[in-house]
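Here's the structure, in structure tokens; my notes come after.
Every protein chain except one is present and positioned as in the full complex.
Here is subunit A:
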Amino acid sequence: MSATGKAWDEGGPERLYAVDQNHGPQPSPPRPVELVSLIVARAEPEPGTAPEQAAVLRMCQFPLSVAEISAYLVLPVSTVTVLLAGLLEDGRVEVRAPVPAAELPDPELLQAVMHGLQNL
């Protein structure tokens, strides 16, 4: 900001702000997608669609988790989240939210997990 250059930077306020931003126990704003949200494409990529978004639409013909999209695109999860936010806004993808795990997961859910694992 200041172009005076040599000024001694005490670093106090800004740094505290930075620390707070990254480590405060702030409740994260509602995120449209999570690591294991399943994404399903609802549209075909159109001419002019950004290449990364087009790639998401192509690979999500069947449900695919955000983590998998991140892996296949070799992009950080946060970048994928931003890509998806754009697609979500236009209704070009559908999100299937993860099963919300409360303090204690639902017994029926656990039973389903148990059965699934036993079938491995």
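In the analysis below, contacts are C-beta pairs under 8 Å (C-beta built on N, C-alpha and C of every residue); 3 or more make two chains touch, one makes a residue touch a chain; residues count from 1.
We take it that contacts and distances are computed from a predicted model.
Chemist: UniProt name of the unshown chain, from "ATP synthase subunit a", "Spore maturation protein", "Carbon-monoxide dehydrogenase large subunit" or "ATP-binding protein"?
Modeler: The UniProt record for the chain left out of view names it "ATP-binding protein".
Chemist: By the contact criterion defined above, which parts of subunit A meet the unshown chain? Give residue numbers in ascending order.
Modeler: Listed in rising order, the touching residues are 9, 11, 14-15, 18-19, 21-23, 28, 31, 34-38, 40, 51-52, 54-55, 58-59, 61-65, 67-68, 70-79, 96-101, 103-105, 107, 109-118, 120.
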